[in-house]
Each structure stands twice: as structure tokens, then as C-alpha cells.
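Every protein chain of the complex appears in place save one, which is left out.
Up next is subunit A:
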Amino acid sequence: MTIMDTIKSAGFYLAVAVIVLVAVFPFYYAILTSFETGTALFEVNYVPSSLDWSNYATILNNGTFPRNVLNSLFVAATTVAFALFLAVTASYALARVRFRGRGLLLMTILAVSMFPQIAVLAGLFELIRFLNIYNTPWAMILSYTIFTLPFTVWVLTTFMRDLPLEIEEAAIVDGATPWVIITKVFLPLLWPALVTTGLLAFIGAWNEFLFALTFTSSETTRTVPVAIALLSGATQHETPWGTIMAASVLVTVPLIALVLIFQRKIVAGLTAGGVKG
């Protein structure tokens, strides 16, 4: 009996270990590689053999890389801001205002998210040329917002529908306009959903490659994923693995930090939401 229990829990932790290993190992190996130079790059090792910061120095003095990071930050943050603003106002209407064709509109919004990026790439490119925002951050902000909105709107609409109707009516009796209801009453209650959707939108915008590659042409407007992919070595035939890995680690750390910070907020928000009435 006890032996069976021991085997069971051993098996459980073994499975956990395997999952963690598979999930974390690539990133761990990237960190290892980022500290290596020269031929050490091509020797297989699983523990750090040297602590060489030169790859980081190279990438940070690369000239455009810090600029690329700032571009990415700006694009992702602005995308989140736009997406959340539009999604909150839209979801209030979709969840709380009765109008003809509401169900159809919701389905249409969902349908937008079904198009593969590559299918709309050409059309979007034309649009961006027409708007005269090619090779600017706005090209990416526009396209990311378009692709993030359906998900954000859906999540917030479902969330908003679950907020008690009587709270809204109490606010109406208190003299609140829809704008006041959204900002003063609903937003504080929507925090958990906002953090979750905002974070996902941020990660999506931060990682996106195809649009960023297509809609930029100069090194100074590129975002980080494109910049990393286009890093070149001393000669055409050399791939600078060390610097690529250092850059990858640098751009992953902010994401991990964000998730860790907001994870607490998400949990706190969810438990605070357990208010009856």
C-alpha cells in the first residue's frame, strides 16, 4: 500500500520533471550559449563552462539593437492601450446595450480572428501604403490591434456580461453616464480580465514576426524579433549564435518579469472578485 503510494507520487513528480525540462530546457540552453564564444559554441555542455559577457556587450553596442527594443516596447504597449480601450468600450455595448444584430456582430468579430496572417498580408500592406504609415511603428500597431481585438473583445464581453446588472442600475440611479459606469464602476471590477487580455496582447505584439518583417524596411524601425533574425556575423557564412542567444535572452526577460508581476495581480483580482452582490 505504502509502496504503491510512493511509486505513484514518484511517477507524478517524474512526469512533472519531464514537463518542466521540456518547457525550460531550450531557454536554459539559450542562456548557456549566450555566455559562450568561438568554438565553445559548438561543444555540447549542460552546465555553464564559462561566464563570458562579451556577447551581451556586442549586442548592446550593436547600434540599432537598443533602438529595436524601444520600438518593440512602444509598439507592444501602444497596441495594448488601443486594444484595451476599444475592447472595453465595445464589450460594454455588446454585453449591455440591446441593439439589433448584436449576435451577428459578435460572430463577425470572431470570424476576423480566423483569417491566417498570410492571407491578409497583401491587403494589409496596401492599406498601410495607402495610410502612408509604411516603415513606421504605426503600421505594426494597426495590424496587431486588428488581430488582437477579436480575442480581447470576446473575453471582456463574457466578463462584462457576468457583472451584476443591478450594480449598473444602481449607478444609473446615482446619475452615472455610460462613460462613468465603464470607467468608475466596471473598470475596477474588470481588472483581472484586463490584465490577462492585456498581457496576452502584449506578448503577441512583442513576438510577432511576419508583419514586422513586411511593414518595415530600415534597421531603426524594426522590432526585436526581426532585428534578431537579421543579425549577421562577420562574414556572410557565419551565423552569430552567441549574440543571437544573448539578444533572445534579453528580450525574453521583460516578458517573464511581466508575467511574474501580473500573475500575482491576476490571482489577487480573482479572489477579490468573489463578492456576492
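Criterion: a contact is a pair of C-beta atoms (placed from the backbone, for glycine too) under 8 Å apart; a residue touches a chain by one contact, two chains touch by 3 or more; residues count from 1.
Just so it is clear, contacts and distances are computed from a predicted model.
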**Study point:** Chain excluded from display, named as in UniProt, from "Electron transfer flavoprotein subunit beta", "Carboxyltransferase domain-containing protein", "(Fe-S)-binding protein" or "Glycerol-3-phosphate ABC transporter ATPase"
**Key:** "Glycerol-3-phosphate ABC transporter ATPase"
Revision key, fill the gap. In the whole complex, of A:V180, A:L210, A:L231 or A:L258, the residue touching the missing chain would be A:V180
Practice item. With the missing chain put back, which residues of subunit A would touch it? List them for me. Key: 164, 166-167, 169-176, 180, 184-185, 188-189, 272-277
